[in-house]
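Let me begin by presenting the structure, written as structure tokens, before commenting on it.
A single protein chain has been omitted; all remaining protein chains appear in their positions.
== chain A ==
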């Protein structure tokens, strides 16, 4: 392969989409397959501008079904392949991704959320949490990271390739249109210089040797003849996922020990949550935050430990209760009171969160 895209550390001021393109380059992604949709377009724009220098590839397909299935194909051929989408494109992407779930294919997908249902809006939204975490038919297993700033967009896009190839579950970076389009400072780096070892991808098809002579042929399937057979396969998936979860789960929390109110937020909304807690603490109010970084697997135990009697969990999200559903599932049986702050498809500011906390304290 040609020269490294990044050497040393590089400070930059760029949009979230540009960050993703650089992260994929830095992570050694070989090929991107994609179909235009706002607000992820610029990932493809930056990718197609840079790749001739670094010997990477790109294919624009005829829609997201095809973008997803070609990405599946790229992975089967043993490349670090990825795609990016949003909104109604994410809906279509669930079909190829359920194939990836069934066959444990390490497809990496960047989702820049937009408003829904259907075409709706293109900038501020966290309305693709349910779709991205639970998308396919059946009960497929997948990893979903929710970064909340450009640095994390860079870090977690790089990480997603390793997670996917190490555990062989499709892996998502769940961004949003606001961060995708906004410029912010970020430090780009070469992951290997930072001590991150790339998990080596592996071919599913096209391995050296003659099948049936030098090696077994790769026979990968997606359908099962009996219920028992499927049951067995799924048990293995569930067990692998459960084993992986503690190694993959990420979250952050602050000022929770004595908190009367714990604010829960993820992704772009976490920016406001963090600042609100700082402000409220300065006023002497007992408020903390809990922020899931992996929405799947969800840091359930960690959150449940905080959901104790007499406490309020204020869930702030730019959706009508999609994060709340994950939270309720995680803390089932706990006695903390849940306070919703749902603003589907619109922004949530620090001031609004501060005001809401004061209202419920």
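Structural remarks
Please note the rule applied: contacts are C-beta pairs under 8 Å (C-beta built on N, C-alpha and C of every residue); 3 or more make two chains touch, one makes a residue touch a chain; residues count from 1.
Following the convention adopted for this analysis, contacts and distances are computed from a predicted model.
For the omitted chain of this complex, the UniProt record lists the protein as "2-oxoglutarate ferredoxin oxidoreductase subunit beta", which is one of "3-phenylpropionate/cinnamic acid dioxygenase small subunit", "2-oxoglutarate ferredoxin oxidoreductase subunit beta", "Sulfite reductase, dissimilatory-type subunit gamma" or "Phosphonate ABC transporter ATP-binding protein". Listed residues A:118, A:197 or A:210: the one in touch with the omitted chain is A:118. Considering the full assembly, A:45 is the residue among A:4, A:45, A:237 or A:278 that touches the omitted chain. Checked against the full complex, the candidates A:60, A:151, A:255 or A:352 give a single residue touching the omitted chain, namely A:60.
In the full complex, chain A contacts the hidden chain through residues 34-38, 41, 44-45, 48-49, 52, 58, 60, 62-64, 88, 118-119.
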